[in-house]
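What you see is the complex with one protein chain gone and the rest in place.
So that you can tell them apart, the chains are marked A and B in the order they are listed, and the count of residues begins at 1 in each.
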Amino acid sequence: MHVEAPQQILLLLIILFPLGGAIINGLLGRYMAKGLVTLVGVGSVALSFALAVVSFVELYGLRHESETATLVYHFYEWFSLKLPSGNVVAVNVRFVMDSLSGVMTLIVTGVGGLIHLYSIGYMGDDEGYPRFMSFLNLFMASMLILVLGSSMPVMFVGWEGVGLCSYLLIGFWFENRDYAAAGRKAFVVNRIGDFGVLIGMFILVGVAGSFEFADINSAAMAGEFRPDFPVWLLGVAPSLATVACVFLFLGCTGKSAQIPLYIWLPDAMAGPTPVSALIHAATMVTAGVYLCCRLSPLFITSDVAMSIIAVTGTLTALLAASIAVVQREMKKILAYSTVSQLGFMFAAVGVGAFAAGFFHVFTHAFFKACLFLGAGSVMHAVHAHGDADIFKLGGLRKALPITRLTFLASCLAIAGFPLTSGFFSKDEILLGAAAQIFRPDDMLMTSVGWFTLIGLTLAAVMTAFYMFRLYFLTFTGEYRSADQSGDHPYDAHPHESPPAMTIPLVVLAVGALTVGFLGLPHVVPIIGTHLSDYSWWGHWMEASVAGQPVPEQMYIVNLASGLAFGAMAIGISAAWVLYRNKSTDALAEKMPARLYQLAFDKWRVDELYAATIVNPIKNVAVVAGRADMTFVDAVMTKLPSFNVREAGRILARLQNGVVHVYGAVVVVGVVAVLAWFWTPHSRIEAAFEGTRVELTTPQGLGYEYRWDANSDGEFETQWKGTPGTTFEYGHDDMRGIAVFLKNTHSGIEHRIDVTDEWMPLPIESVVPAEFLSPRDTGFEVRIDGEFLLFRKAHARTKLSGMKEIRLPMGKSGRLGPARVSSRPLVEATLEVRNAFGNTRRATKEIALPFGFEAPTHASLTRPAHEVVR
Amino acid sequence: MGIGTYLALASVLFGVGAAGFLARRNMLIQLMSIELMLNSVNVLLLAFNRVNPSNHDGQVFAFFVIAVAAAEAALGLAILIAYYRVTKTLNTDDATLLKY
Partner (left out) sequence: MTTHYLTWLLAIPAASALVVLLVPRSWDVAIKRFSIGAMLVELIVSLRLVLADYSDAGYRFVEHVAWVESFGISYKVGVDGISLWLVVLTTLLSPIALYASWGSIKTGIKGYALSFLLLELGMLGAFVALDLFLFYVFWELMLVPMYLIIGIWGGKDRVYAAVKFFLYTMVGSLLMLVAILYVVASYEKLAGHYTFDLQELSSLVLPASQQYLLFGAFALAFAIKVPMFPFHTWLPDAHVQAPTGGSVILAAVLLKLGIYGFIRFAMPLFPVASQTIGPVLAGLGVVGIIYGAYAAWVQRDLKKLVAYSSVSHMGFILLGLFAMNRNGISGAILQMINHGISTGALFLLVGVIYDRRHSRKLDDFGGLAKVMPWYTLFFVVITLSSIGLPGTNGFVGEFMILAGSFLSRTAIGFGSSWFIMTLLATTGVIFAAVYMLHAVLRIFWGKIVHPENESLTDLNRREVASLLPLIVMVFWIGLYPKFFLDKMNPSVDAFVTDFTVRYYEGRRTGEPRLVDFEELEQRIEAAGGLAMAEPTHEDAQ
């Protein structure tokens, strides 16, 4: 049963508060006191969080009544589309909170609120503080629209809105043009993804007939996306679901920084640290995962799309982790770590473990936000701007005790230390991958499962390693910038950050350690004790996302847990050995120098893209820009004007002003006119009245005429001054039969003189090209007495009909879309004489629009068919 | 005399006028040649009028032609004089001011 509570105005208010805050701070912030700006900026988000909690509690309550309870607020109708079927699809501004969007709303407002709080301390001294608050609020509003929107277009408003905010916030310090360029890069790369979302959206509405997620999902469950995609694509026939999902996933790779579009995220660290934490770690970048979960019933209908997602996610996790291992700057490491963790989430989605993937979104929001804010706290403490080189830090555990502890907690969580949040979520993901391996009879998904499991385990090893490398180099050993010698740019006396910054850190760290228990698995590995019938998380998510049953077999559970634990242990131990209390990059010394450099240069993917995609397009653009004013303009405007001018110049030569030349031209003209009049001119025109034919010719001055209407050599009339005559043709006057074919489709008319041999008809006049198959050779015709016989010559057209069809003389009929008429041919002769005594003869073949009565052949006694298509 | 004689006379007159117009370079002579051609037309008109005298259309038109020719001669000569005053020549080869 589907229970919908009455209009939930709270859902709207959750969005409107931050939006209002953004508008107030954006327009008036410059003229307001800082305290007021803070009140508006942070207060609006706090209110929003409070309302989100209230709504969530209400939703939680409703769940007891119905498994699929949702909260709905219908705002207004935005616009509507009309489908080819004639149905009108209204695009409503409508918000829905269900178990999935409820959790996401809490993450966004909760973690977002903490980050707003943190920003008071971190950004308070910046002159653009009101602007910063305004953008952050705008981001919150957009993200909430993305999460709560009940249909694709409304979600897309938020989807692009967060992209915009990301652009604005990355380039927040716009005076640095590199930062602004990084913002632009983020926006453009995201737009490439948005292209995919748009196309995906059109496929969805074309098939499901609705933009609402609920309708799309039920259409997917009803199998409406199983048919083949109607457009031929590179020789393969994917299903509708596959094509739609691949396009949508392209959007996800843009927003959630997956291969091939992940390149913007590391650059996005140019923004202030709270932005990195809020947008580029905790919320916006998880929107892609959110979308996949939202449409999970659709995604699971396409194994191909799922495989692509799983493989892409795994590869991204590995690639990003391998880069993070060798980076030197805090935020850069964390950025690649984010990309890698997002890869984990997509791998989970790809193996069908949607709930697990989204659980990782949830836990990741805590520990990654905490890590970024911790990094911000460190940078704040040492007065680093932009980013901080960990090899110039070290030993900060004394100066920054709170930061250090929270950072450690989050590192443990992300590495997957047992009983921290990351442990549970990562374990679930590996379990999902392992479950695929043991799915019988499915080669594709089994191999994807293997690939994912192994890849993610490797990535998990690296994760634990680089996180603790970061931790050890930053917080253990000696502070390397203390002496201020050499190129150590940082403050000699770091200090702990103000409470506005440390409180969020503590809250997030506690979350990072504990929230995993929400997803406590139903079986304990190794021991095999059943804790409960199901995990709370899995049950909560059931209503919104498609799920696969978790395997009961203990060996699968043990395998996944063992791999997760082993990966964590290996990674942390390696980091301990190589970096604890060290100040040099031990890994760099152990790795081949070129490999290290290549990884340090991010595998040179940016350069690869520049060389293979960006620069070629740019070159085309340069050519287009130049060609427009040279080539296109030349052809379209300069050439015609040149022609006119030159033609005028040539003709002007004749106007040379010499009277004799003009006189000579006059004489030439007079002579030409005389010459034309020297001999008579005429042409024959025929008009039909019944079986009588009226033959006429234009009358000329001083002309005399005589006719030989049937061209038998005897003139029927004498010389006379009037041009016309009438004649009744008989059977014996016939010179042959002509067939006229008029294609009513194209209006083209053809005439063929028919003999008693089979002869082909011009095919384009009978059948339009689109009805022909390549093997068609068309029709043939021949004369048989006074009948025309048509037959198909090896025709495979769509036109049906008899093998041979006959058309009596003088009649017309239809042959496919062509109008066929058969006409007897006769010939008329006219002799004209003018005043000079010169004569001229004109002859004309005339196709009569009627036939002759008397048959001369016995064969013609057979009954004639009217030609039918 | 039949109409053929008049036709022949008119043709010859016209031919002489046309040849004079084309061959000579002096504007005055050319003007005279034009008059000659106009007169050949007059002869023709009058001859046809004699053949078909119903309304005396031919004579009426001949008067028209004479009037037009007189006007043309007056204007033409005036232009010639003005032109001669400026250029001191009446050679048409030099009078190409009206070219493009």
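Here is the rule we go by: contacts are C-beta pairs under 8 Å (C-beta built on N, C-alpha and C of every residue); 3 or more make two chains touch, one makes a residue touch a chain.
Bear in mind that the values here come from a model prediction, so they are computed numbers and not experimental data.
Taking the full assembly into account, the omitted chain touches A. The missing chain, though absent from the display, is touched by one residue of A:Thr612, A:Thr637 or A:Thr755; that residue is A:Thr637. Interface note for the absent chain: among A:Met32, A:Ala46, A:Ala181 or A:Leu825, the touching residue is A:Ala181. In the complete assembly, the contact with the undisplayed chain comes from A:Gly206, out of A:Gly43, A:Gly124 or A:Gly206.
Contact residues of chain A toward the unshown chain are 26, 30, 76-86, 153, 156-157, 159-161, 164, 167, 171, 174-177, 180-181, 184, 187-188, 191-192, 194-195, 198-199, 202-203, 205-207, 227, 230-232, 240, 618, 620-622, 624-626, 628-629, 632-633, 635-637, 641, 742, 744-748, 768, 770, 816-817, 819, 869.
Methods note: only the chains that are shown with their structure count from here on.
Distance between chain centres (mean CA atoms), chain A to chain B: 83 Å.
Contacts from chain A toward chain B in the complex involve residues 652-653, 655-660, 663-664, 667.
Touching chain A in their complex are the following residues of chain B: 18, 21-22, 25, 27, 30, 92-93, 95-100.
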